[in-house]
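Let me begin by handing over the structure; questions about it come next.
After this line comes chain A, so read on.
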Amino acid sequence: MLLARVLDDKFASLYRAGKIHGGVFLGRGQEALSVAMGMVLRPGDVFAPLIRDAAGRLAFGEPILDAVRTYLGSALGPMRAREGNVHRGRPKEGLLPMISHLGAMISVVNGALLARRFKGDTEAIGAASIGDGATSTGAFHEALNQAAVEKLPLIVVVANNQYAYSTPTERQFACRSLADRAVGYGMEPQTVDGTDLGSCLKALGRAAEAARNGRGPQLIVANLLRLCGHGEHDDANYVLQKLKSSPLGRDCLKVAEEELQCRNWADANTIAAWRGESVQKVEEAVAMVQREPGPDPFKENWCALASKHLSEGGGEV
Partner candidate 1 sequence: MSITYIEAIREAQARALAEDPRVFIYGQDIGSFGGAFKATKNLANDYPGRVMDAPISEDAIIGLGVGAAIEGRRPIIEMQYADFSTVAFNQIVNQAATLFWRTNVPCPITIRLPCGGTSGSGPFHSQTMESIYAHYPGLVVMTPATVEDAYSMLLEAVAIDDPVVFCEHKLLYYHLKADKLPNEALPTGKARIARQGRDMTIVAYSAMVHEALAAADELATEGSQVEVVDLRSVKPLDTDTVMASVARTGRLLCVGESWPWGGVTAEVIARVASEGFGLLDAPPQRLNAKDTPVPYHPNLWAVHRPTARSIAVAARNVLRK
Partner candidate 2 sequence: MPQLGESIAEAAIVSFLVKTGETVEADQDIIEVETSKATLNLVAPCRGRIDTFAAKLSESYPVGAVLGYLEATAEDIARQGLDVPAPEGDGKGPEKTSAGESTEGNGGGKKVEPTVRGLPVPANVAGASYMSPRMKARIAELGLHAADLAGIAGSGAAGRVTIQDFEKFIDKLEKSFFSQASTMRVAVADAMRRSWTRPLATVALPVCFDPMLAHRKVCRPKPGPALYGLRALAVALAENRAPAGRLIGNKIVHPPAMDIGFAVEAEDGVLVPVIRNADKTSLQELVARYDELVELARQRKLPVEATGGSIATVTNFGTFGLTWATPIPLPEQTLVLGMGAARRAPHWDVANGKFIPVMEANLTLSFDHRVLDGGAAGRLLARVAALLQSPERL
């Protein structure tokens, strides 16, 4: 969580320094939920993170260099600078790179899980991260229905951070709670306080176990507040003050640090040291990547097909 927060803060300052092309999307406030997802997943599982899942990605095992390289446009990144910021992944390692159309990744996780089933892999589960806004898409609806019909071991984690860009939840859905939708699909729901790391870990743990035991797809709806703009280009002045000062608006990182100290599992110095390590890791990564080259348009093969012989004019600029 700490590393994710430090990394996000770094991207924010790089953005303000003009060093990043395109958008920057942070997960401030969602680290607890996201990290819980990454931690219940094991190597061999399938994970489709979205735009605020720095913590979850790190927990799942994504190297920090992937994030830094993709944001800074290094040719050595996993997407080879053909995609940027949060649009990154390693499909062969179960980490699916998102496309911008919200909801579209969930059915892809379904397909991956189905393929595992064909291979006789009964252990693997999948998790898809999604926001309150994306639950309105047709793709979301189709995918949850499909997962339930196929009884796939899928966990859908909805981070209800109260806003989809500038749209508050009362303009996004009319049901009492997003968790109620689970019944409609035939999924098992849970609602959780997204600001509390302990609750998140418990909920994800229960869902993962249910999925691994063949109980079909799980829906987790976590309530929290987005503590940053939709992107760093957005100052989020539409977020209601009353939400910010409510328990929903607590910073999960602070809550976790307080809890650790409360339970004497770590003291302030230890936490400061951890923060220092994170800062160092991030700074080293950034320093290294800033020396790396961007893509050379004249060395690109400009071919979108794996079968080169079927490409028209591929290989020429």
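As a selection rule, all candidates are chains of the complex that A comes from, given by their letters.
The criterion applied here is as follows: contacts are C-beta pairs under 8 Å (C-beta built on N, C-alpha and C of every residue); 3 or more make two chains touch, one makes a residue touch a chain; residues count from 1.
Please read all numbers here as calculations on a predicted model, not as lab measurements.
Comparing candidates 1 or 2 against chain A, the one that touches it in this complex is 1.
Chain A contributes residues 46, 78-80, 82-83, 87, 89-92, 96-97, 99-101, 104-116, 118-119, 138-139, 142-143, 145-146, 149, 304-307, 309-312 to its touches with candidate 1 in the complex.
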